[in-house]
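Note that one protein chain is taken out, while the other chains of the complex remain in position.
Which chain is which? They are A and B, in the order written, and residues in each are numbered from 1.
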Amino acid sequence: MTKWGMVIDLDKCTGCQACTTACAMENNTLPGENWQDVLFYHEGTYPTAKLTWLPRPCMQCENPSCVTVCPTRATYKDMDAGGIVFVDWNKCIGCKYCMIACPYGVRFYADEQPVVEPDVRDVFPGEGQLWAPPYQSPESDARRGIGIQPKGVVSKCTFCYHKVSQAPEGVADLDEDNPETKEYVPACVRTCPPKARYFGDLDNPESEVNRLIADQRGVRLRDHTGNRPQVYYLGSGADVPAYNPPSDS
Amino acid sequence: MDKANTGISRRRFLATTGTTGALTAAAVTVGLNGPRGEPAPAQAQARRPNTRITKNICAQCPARCGIDVYTTDGRVHAIYGDVGNPISNGKLCPKGHLGTYFLYDPDRFRGPMRRTNPNKGRDEDPGFVPISWDEALDIVAERLNDLRARGESHRFAHFYGRGWGPTDAGLYGDWGKLYGTPNSAIGHASMCAEGSKRAKRATDGNDSYNSYDYANTNYILNFGASFLEAFRPYNYLMQMWGKMRSKSPQTRITTIDVRMNPTMAASDRAVYIKPATDGAMALAIAHVILTEGLWDREFVGDFADGRNHFATGETISAAAQMAVTDPETGEVTTQPAEGSGFVELWTHGLVDWWNEELKDRTPEWAESITEVPASTIRAVAREFGTTRPAMAIMERGPTSHTNGTYNGMAIHALNALVGSLFAERGGMFYQMGVPYGGLPVNADDYLDDWARDGAWKEQPRIDMARTERWPMTAHMMQEAGPNHLAGDPYKLDTAMFYYTNPIWTAPNPQVWEEALKDVFIIETSPFPGETAMYADIILPDHTYLERWQDSPTYPFEGWPMTALRVPAVDPIYDTKHFGDTLIEIGKRIDGPMGEYYREIDNVENVLRHRARGFEDNPGDNGVNSFESWAEKGVWYRKPYHWHHRRGKFYEWDGEGYNIEMTEEEVKQKLLRTPSGKFEFRSGFLEQHADYIEREMGIPADRVGLIQWVEPVHTGGAGDLYFVSPKTPMHAEGRSGNIPHGIAIHQPMVGGKNTVYLEVHPDTARARGIRDGDRVRIRSDIGSIEAYCRLVPAHRRDTIVLPMEHGHWAQGRWAKGRLPGHSGDVTANVSDPISGLASYYTGKVTLERA
Partner (left out) sequence: MNNGNILKGPLGILLLIVSAGVAIAAFAYAMMDLMAVGHRSFNTSSQMPWGQPIATYLYFALASSGLGMIAALPLVFGFKQFYPLAKRSIYLAFIILISGMAVLAMELGHVFRMLWVMPLNMQIQSAMFWMGVFYIADLLFLLWKFQKMEGKEWDSKTSRQIGIASFLAVLLASGNLALIFGMMSMRPFWFDGLMPIYFYLTAVASGLAAVVFFTYLAYGFNRSAMPAPMRAMFAGSLPRLFAAVLGGTVLFIAVRAITGLYTNNPEIYLVWRDYLFASPVYQASLWLGIVVPFVIMLIAGLRANAGIQVLVSMAVFAGLFAERYFFVVGGQVVPLFRGTWEWGLIEYTPSLTEWALTIMGSAMLFALYAAGERFLNLSAMPDDLPAASGREATA
């Protein structure tokens, strides 16, 4: 059975945030509602300061802590969809417990104060959905949290399931450089300029993602959580520094 | 809206009376036999049957990435990189995806408008009222005809920033010639990146940015080019970064900058340098390369005796080379030189350079100037000198200072020393032109007496570029406003602006705010920028997703390339292609000029004629006509035609680099200096020796030498260097009004609805400033406010404020957003040689607000 996985090579990632904007436009998220985010960390002082960054999508965990806390099964892991964790917007009651329970901070309650004013939701008001950007994607599937969300529900990265689901059966890798699969690649992977991202089937031993994980010693972020992400990191930088308040630095 | 005004089109009426009007302009047909509507073949297949993909070029920076624009039922909903475009290769930077905000910006101008409030200023409501295109064009034409009739046609000026090619900026030359103004057009180059171009002009004779073979280089020595933030073409650079960092051997990268940034962080070695002193470090690197014998002998040459005589503090001599005529055959040959003198091959002036400048430019000397430890300089020099291919790159960091050209020359000299110019692999080149077809008519055949011999020909440009005041510059836009204000050389009457907003972007823009009050201003931007708030007439352009437009590439890999914009949707408002606006005004000018423009007719016609050039030069992707160009979105033809290999230059013969070039051919085509060599002693600068001596105090007999020149910092008594870099989110002129861009603008310190001033904690503490405080940045020309973040990764003497916000127009998201605009504390001082505005050389004071 297909198990979609992503590999992110931190030695190639340039921290540009193209993944973030490609995702935002593909999935019509609000400004600052970064399903795919890039987090920057500072350590040290001039002239030996260290600046690192970490692109962070939803980890689509094998053992997702967000799923079991959901009182309504609105959040679920769909094994028939490659193990992607979805939010069913028709079932979500907006209790936000999944946001508390996600150790990676990749769930969003968009019905909150805007990061940027004027609020785009007022500029492009929507009926029955939180807003209606003029560039709204034609894709929508409320059962999987695809499209523009209604009020009062939680949203998250879907691995661009509306694209991925169209991929030919049994394909090992969704590679944006392959014209046959380009359109089925998640937006963040497709656009990544230094090609720091790879997407494929973790259940297929022949897949490029498995090869990269094996050859380059892929690691999972905060593996001690036991959530077992389906996203792997290569290179240095997945050892995210612990939170350090600015007053202590 | 004035309902009696029947000149307003129905579309515009819909557009201005309801927001949904924009979206109902669904069915797209354009009067062109382009391939639109037909599904594009093979790889560009969209999944949804009613989704169409059109080719376009991103317009948010100069990179010119080819893009696929996805349109479903008349709505543009996605933008991805075009796989067939050699710059984007299917990829995009973070700005590219946000392009739909340009199309659907709710603050766009929806049609031509006329000003009703005669007063101009920051707080004056222009009182724009809609008018028809005919009315608008007639008003402009009448004004220009009157001006011409009065014999004052030179008082009309075009200003432009981002020109794309033959359909816009490419029209200016003929326009000025026919109308009779030296001011067609004033470009923004001097507020952009002229420093590196002039440095290359002065050393290798090419007034251009370089092309680079990054994919094959093994070492990059990066002086202040923010490779991973704003260096062009950013998207392509990141692709190359991915390649360089995963190829074998991995490309080693050393970055020298004045602040911590992603490029510094991702490099193998980050070297902090004191602002404006990069030239000193480059000279010291050159010194080490020479004294340690690491230079490329096949490009530079060698001592006749094969020994290295470069020793710190000691002079060398040139080898005397004598031409000998064979008494029997009459053949002239050069005798091999003898003794300890230096024999130069493809360079010129090395001996003088060493003797008069370089021999004392030790790493220890450079440490005292740059604050970079001598040991670091030595280590970098050894790495750079022993790794081939290697290249030294630079951009505005080192050149946006009063000593910018000399800094740039010193850096570029390193490329000559290690032989990377035109090198076979991993080298750097220049850009080949596109074999475009000609226009249907020649402007020279349409000149009337005034155009040919009118008094306007005696007039200098308003910006005084290319005059004795700025003899080595091409454009000096930043001078135009102040010059007009002073009436020197004259007062402008009318000015037309395209893709430029100097009332905000010029250094010391406060002067411009005053200067442009009495100029009749024609603004062509689709968006309400600051200059537009001074406009008397608004003639809004289409956004880039709505227009036909070609764009030859800026240098990137050398071979010629030109991409094409194909409209994704019909213009959603009553706008007009800038090129067509220009042509339509031209048609309304009395005399033969009007006839000329009737022959040109429209930009579509221009493009079709240009594309005819492809018939004989089909692109590598099969593009040989306008139609196939529109289908593929790009024409290009590899390879680059020349390279240097083991001391000799070769030209491409269609199959390989097999034609060895003569020295004369190299001088004609590649090293276009007076000597035909790479000049460590610049003939170009020596031609302007008196000017340089006067302006910079360098003795006339030394001006040609690549040398260390003390920078002149502006700003008055400030104790902190103030730099205002661009982040990757800086979409030229518009990112301040793109909510998704604002929200992630400054990830390095978390600037998500403002841009923070980045300050070293010690610097802040000394001024009683805490993290998050509102602070005031002050120079001798003004002050601005910002919120600050304490960033221990920066130099203590350098504060960093990414340039973006502080607009007083631009749209609902941009207007009034803190921090203030960095330009407001930036003095209008430029490098006398390149004319590049010294944006990064100001000093300021910092205090709690």
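Here, a residue touches a chain if its C-beta (ideal position, glycine included) is under 8 Å from a C-beta of that chain, and two chains touch if they have at least 3 such contacts.
Values in this document were obtained by computation on a predicted structure and should not be read as measured data.
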Displayed partners of the chain not shown (whole complex): A, B
Which residue of A:65, A:140, A:165 or A:178 touches the chain not shown here: A:65
Of A:39, A:123 or A:172, the one touching the omitted chain in the full complex: A:39
Chain A residues that touch the omitted chain in the full complex: 33, 37-42, 53-54, 56, 65, 68-74, 91-97, 99-105, 107-114, 119, 121, 151-154, 225, 240, 242-247
Sites on chain B contacted by the missing partner chain, in the whole complex: 747-750, 752, 771-772, 789
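Simple rule for what comes next: only the chains that are shown with their structure count from here on.
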Interchain centroid distance [CA atoms averaged], chain A/chain B, Å: 35
Residues on chain B engaged by chain A in the complex (per definition of touch): 19, 22-23, 42-43, 45-48, 51, 72-73, 75-81, 83, 90-98, 100-101, 103-104, 106, 228, 234-236, 238-239, 241-243, 245-246, 260-262, 264-266, 272, 728-729, 739-744, 747-750, 752-753, 760-761, 771, 789-796, 812-813
Partner chain B, residues of chain A touching it in the complex: 9, 11-12, 14-18, 20-22, 24-26, 31-32, 34, 38-40, 42, 44-47, 49-53, 115-118, 120, 123-124, 133-138, 163, 166, 176-177, 179, 182-183, 187, 190-196, 246-247, 249
